[in-house]
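To start, the structure itself, in structure tokens.
As you look at this complex, bear in mind that one protein chain is not there, while each of the others sits in place.
Take a look at subunit A:
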Amino acid sequence: MNSKSTRQQKGSSWVMSTFDDVEVFASTSHTESRVKKRQRQTVDLARLGKKRHQQFQCGTDLWVDRYAPLSREDLAVHKKKVQEVESWLVESMSGMKDRKFLLLTGPSGCGKSATLKVLSREAKLNLIEWINPTTAPYKSHFMDQENTWIPGDTVRPVSQTTQFWEFLMRTSKYSSVCVQGRGGGNLVCVEDLPNVFTRDPSSLHNMLREYTKRSNSSPVVFIVTDSTQQSSSAKHLLPPDLQQELSFVNIVFNPIASGLMVKALSRVVSLEGSRTTTPLPTKDALTSLANTSGGDVRSAINALQFATKKDVYGLEELFTESSTSRQGKKSVSRSKSNSRTLSNKSGSSQSGVDRTENQVAIGGKDGSLFLFRALGKVLYCKRNKEKGITEPLPKHLHTQERPPLQENPENIYDKTSMGAASFSLFLHQNCLAFFSDIESVAEAVTHLTHGDVLMAEWLDRQVLEDYAASVTVRGMMHANENMSSGGGWRPFLRPQWYSVIKESQQNTCLLKSEHRMEPLTSEELTTVLAPMKAKILQGKKKGNTSPTFRIGLFSEVQRQTRCERLDELDVNTSIVEEEEQERLGAAGGGSNLHTLSTPQQFNTQDSLSDPEEDFRIDDSDEENT
């Protein structure tokens, strides 16, 4: 620790260094920092792990903190990713050229920060994190309370940019600001990026250019969570050309595969099990939790902590689907088969699965469960055939008569907790397989377009959205006259629209950075300039790899079907882990890209494998139709 050991605890899980905006977290575990504050700690990770869990009987911290991964075995991240990060660290620390900046991207909760923390701890590096300092005038107050000096807070307002620069300078290799004597060097981590930079990324860029010129500067790791918001995305903050210029290495993390997720959850459960006597969730329950957590391990652990609350209805009730489960078993089999087994065992315990999922949904981030139910209800469109036509129509409309629906369409939509726009995208993507003739498809799509028009009005969106949802859902169900219950389950896919949009954004971004000086709109760039230029280049030489060439030739259009790889999280839906995909692809001949075995699809399969199965939804409102 440093000279400020007198400072009282700050609520942080990591020890603070001299400055408020600097945090050291690799050098010491937060457990120790709290337990024996003044004591110099020895880092003995193996011992630490055990000790930590014994000492914390009180249970006042979050499970994500309490059971944070301590070694690389604990990480739920794919081995390859960990290795990639590690080799960058090694190269960077050995002073290799072009290893000044690392960029970690990926969806939230996929272990970016955890990996960095664990690796730098293992390598005995001082991981120093930038935390945005408070900006406004809470001066004297602050001094008393924290007994710290916060740059810019007491004396004069200093711009965030300046503070950030000063921070970078303080962390330079030979500076003694941070924990000394650990052998390793400093490693800077920036996750909480100063918000000035989102407004004006170029000031960050200039600063980084300047930073590379310093000979003794420490390597910097940027962690940027994928975001649908343009301004906080990695592309905006650190555009590709800048990354190239400054030799950034970008390591892209994927959503956590369900197998690894189960493993991580099991670890948490068994550690928790060693300190409580309450029953713990079974492996099966964990699997279904993992499958509904959208590849976000932090959210899954949060949901687990929330769900695993003593004496509410009893955990067995909550989580178990069958009593054959291997409860309390600590070792976890290799994950590969997990998702597969799910699909096989569904038949026997249908209602069990249903209930389990219901329960896991409490506290879980992922709304896909609701979504899949709703999709199933709309597309399988069950009717009370035995009741016959209850509301006859005039003769000429005979063909439009339908037996009453089992579900009220508006109720179905209400339960998705999703906007009408997203829901109709999902319907659109998946409806085709459910129709037996082209006329019905045409009718369904007509209603989709009506819904689309109603939604496009931005003035009073909220009001019109309800009309849109009604028209879309009702239209889809009405058009589906001959829904055959044969054919078993069909997988639900995520709308291609998301991946297309994403790809198009990426391409535009690439093109823009390549043609920075040309005053063209993105449309002109993509539809005029790029194709033209590509044609010219094509004649000239082989092996041209510039984005213009690749995009302009539309050479990858055919590959579009790959898009079911889900890595955009704007709608919390199914996620495929890339590695898993590869593995499954390899196993199954790798041809069938449309029916990729995503965890969610297994889910779907579970809840929908029997079209006749009753969905139990507590119908509260009046029945009609």
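Rule of thumb we're sticking to: a contact is a pair of C-beta atoms (placed from the backbone, for glycine too) under 8 Å apart; a residue touches a chain by one contact, two chains touch by 3 or more; residues count from 1.
As a working rule, contacts and distances are computed from a predicted model.
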Which choice in "Cyclin C-terminal domain-containing protein", "Protein fuzzy homolog", "serine C-palmitoyltransferase" or "Replication factor C subunit 2" gives the name that UniProt lists for the one chain left out? "Replication factor C subunit 2"
With the missing chain put back, one of A:91, A:166, A:191 or A:503 would touch it. Which one? A:191
In the complete assembly, which of A:132, A:496 or A:513 touches the absent chain? A:132
Can you tell me which of A:92, A:126, A:227 or A:548 touches the chain that was removed from the display? A:227
Residue of A:468, A:493 or A:509 in touch with the missing chain, whole complex considered: A:468
For the chain that got dropped from the picture, name the residues of subunit A it touches. 8-14, 34, 58-63, 65, 107-109, 131-132, 134-136, 138, 141-142, 145-146, 191-192, 195, 198, 225-227, 229, 231-232, 296, 298-299, 302-303, 305-307, 309-313, 359, 361-365, 367, 370, 391-397, 400-402, 404-405, 410, 414-415, 417-419, 422, 447, 450, 453-454, 457, 459-460, 463-464, 466-468, 470-471, 474-475, 477-478, 569-572, 620-622, 624-625
